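Below is one structure, written out as structure tokens; comments come after it.
Other chains dropped; remaining ones untouched in position.
Letters A and B name the chains as they come in the text, with residue numbers starting at 1 for each one.
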Amino acid sequence: MKSKSLMLSNMGAAPWKYLLLAVILAFSNVVPAHADDHEGTPADADSVAVAENVDPPPYEGSYEVFTASDGFTLFTLNNLWILVAAFLVFTMHLGFATLESGLCQSKNTVNILFKNVFIISIGILTYALDGFNAMYPGGDMGIDWNGYFALGSWFGVDPADTAMITDHYNPGYTWWTDFLFQAMFAATGATIVSGAVAERIKLPAFMVFAILFVGFAYPTAGSWKWGEGWLDAKGFYDFAGSSIVHAFGGFGALACVLILGPRKGKYLDGGIKPIPASNFPLATIGVFLLFLGWFGFNGGSFLSADPKLVSYVCVTTALAAASGAVSSIVFSYMACKKPDLSMALNGILAGLVGITAGADVVSISDSIIIGLVAGAVVVFSILFFDKQKIDDPVGAISVHGVCGIWGTLAVGIFGESGDPEKPFTIGTQFLGAISYSIFAFAFAYIVFSILKAVMGVRVSEEEEDRGLDITEHGQEAYTN
Amino acid sequence: MKSKSLMLSNMGAAPWKYLLLAVILAFSNVVPAHADDHEGTPADADSVAVAENVDPPPYEGSYEVFTASDGFTLFTLNNLWILVAAFLVFTMHLGFATLESGLCQSKNTVNILFKNVFIISIGILTYALDGFNAMYPGGDMGIDWNGYFALGSWFGVDPADTAMITDHYNPGYTWWTDFLFQAMFAATGATIVSGAVAERIKLPAFMVFAILFVGFAYPTAGSWKWGEGWLDAKGFYDFAGSSIVHAFGGFGALACVLILGPRKGKYLDGGIKPIPASNFPLATIGVFLLFLGWFGFNGGSFLSADPKLVSYVCVTTALAAASGAVSSIVFSYMACKKPDLSMALNGILAGLVGITAGADVVSISDSIIIGLVAGAVVVFSILFFDKQKIDDPVGAISVHGVCGIWGTLAVGIFGESGDPEKPFTIGTQFLGAISYSIFAFAFAYIVFSILKAVMGVRVSEEEEDRGLDITEHGQEAYTN
């Protein structure tokens, strides 16, 4: 794992160094991580994605035997909760679609909605094709789990295979539930990028990028921790994905935004011309739905309905969101002398992103502090990127990227490590946060640069003026 | 069952023949189906609407005895899931309301919303009054289940009757839960019609039609399969209602649209003048909510929370929806050279309607194929009906009617019949699909023709020009 020290000492370097690093990182991982997986702990082979402290009870026999067993009701209950959590995370995609539509100009709304419909659809399909296998490469359930490029092996799955639908697979849910919950997560990365690049990206370029980002980059990086890869071995802790999902999406977005450049007319003569949100009710609907969905995003990430764990995490999640909003209201008022609705909305999201990494390992008062800090961070981060002429129409880089890093570090600052064998520290958290951020940035930078050269990534000035809805789709979002 | 062969040989006939057929069908059913019900299998009398392979455990005693019994926790869990599924199906009604509002012109939006508020309200009430009894006519729970016209018998129900709230009624849920879940389904048929007839139907005519369609036609036809009627005896399979709910609604809509005629100005001099959607964010919210609700629509249709069944069905549902969208995007791009948002949205719905009949009996790869086909079918069906000058503002006939038939046939093509005593075949599926489509068409044609003669079904040209919101409601959807 030489890549680690290399990485840490290069944080201030130029983009091309990140790219090099990312290649090294990715490469250093593909080989040893999977060597680990396949050689390391064969006894654990069945417990992919299972909380370590739960022993799957031994299981033999048919599904009917299982339904008559003692633990069947609890298994059914856990399975149901993860399904419901998957539905809640699905709702977040509607939240993203409405938030982005609301914060952007109405002339680009159809384009944004189209991208969101595309992302959730292609996200589920690519995750079925290869993402699920790539992200959770272990196991030996009679399926050929052959690592990253297990393309299509999923289709050989036998729905009647009893092992997949009993606690032999996992004490808490079936293989199918596992897939659905993880698939709903998978599309999130591309959705985050979608908001930041809105209003000037070419649709075909985005579609290709989204497929690669969701179908390849996310499961690859996700496996570092959740697939029991090298970051997991280091003790890195990221409960529901402040880094794995949010910083990943946010820094992928940053790379794309740097290549795309700002929207026309946004930075004129050194000044910043705000481009107002077109539909605040829509944006507010989006944030409330994201808040709602986050109860599944975090609460489902135990992969069980354990009352101690799930209840606690829902409370820390709600408190961080609430304090994020209050903090953003206060700090944006101090900065701009106005009670700013978009900042209040971003404050809720900042608190949610911030608590995601450590929702289960921080105290109640810490969850409020994490939210308050996140709410302040997001305000100043948005103002900072705007000053740097890095144009992010929805604030996704700040909300998901910067607050994702904050949330990951907060685990090291506030959290109490429950696993003595793999304790997390501020160092492991820094390593993880920065690994995900750099990898996502580098991957997006390389892919987007290639797409720029091959097919172009930005619409023409005339198209941008008229709006993507008319020029790319021949449809308008709002008519009489 | 002579009506069957008669029906099959008359598919290309003129509308009046369908009407005759429907009368025969309805009549041939009322008598023998219920004769079957009441004479057939008295041992099954308790298991109305129960999956055949589950034996209700014997139950004796008070509710307190039941709560202390072994199976109480699993019963409570199953019951809770069906309740949550009912809430999800309820959400679909909001989805329909926003989808239709978004796809129609803003001058008719209040009218559309009013119809949707009316439908869900009157749907629940008529289902309480007579629909629930009519659809599930069997049983002897101390209530007078006297078949179709059990009007008001429901009100004599004793909430303290222990049988209704224990596994004596059903191993998976209480009588109350059963009612709520089925009631949420019931209003769907009229909602489907609502979209197709939008922007020119007279409100009073629609209200009368909706009451009859939801309160009488749907439970009558629904009982053919779900009430253990003649189609059930034939082996016809329709898991959650591709035919029973969707084709039923879609072909009822077709009849109404044929009688109503197209919107003014839609087909001029042989050309088609597109009437653009007024609010795409609203339409997109609608489709995401329908996608979300479908997890309850399909996932709840096992009437238990069995982890094997529910997980699997949620996965096939999600995959069909996703592949429906991708397919519609591709085919509509090929047909129109534009990435069309309304087609992408209809693609999701097409996939969902398509998978509804066989979500539990097709393989994973089949679910993707079903979605891909549905996504193509809906594009060409919408273009086809438009060429025929059959004006369906939201594409409901194609999405629900045509894809409903596709989904029902797909069960025969792809599915593996699990019940050796009543195997389904492509023949049973064709029979069922066509029976529901013709009955709904004929019922709607007759009722709507009578309404046309008695009270008029179409607003005046002047009202259509000004919009129904101002002329019928004195309200506008959007003001300053």
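Definition applied: contacts are C-beta pairs under 8 Å (C-beta built on N, C-alpha and C of every residue); 3 or more make two chains touch, one makes a residue touch a chain.
Predicted, not measured: the structure shown is a model, and the values here were computed from it.
Of the identical chains making up the complex in this file, 2 are positioned in the shown model, whereas the full set numbers 3.
By our rule, only the chains that are shown with their structure count from here on.
Chain A and chain B have centres, each the mean of its CA atoms, that are 36 Å apart. Residues of chain A touching chain B in their complex: 63, 67, 72-73, 75-77, 79-80, 83-84, 86-87, 90-91, 93-94, 97-98, 101-102, 109-110, 113-114, 116-118, 120-125, 128, 154-155, 157, 159, 165, 173-177, 179-180, 183, 203, 279, 282, 285, 472-480. Residues 73-74, 77, 80-81, 84, 88, 105-107, 276-281, 284-285, 287-289, 291-292, 295, 299, 305-308, 310-312, 314-315, 318-319, 321-323, 325-326, 329, 338-342, 344-345, 348, 363-365, 368 of chain B touch chain A in their complex.
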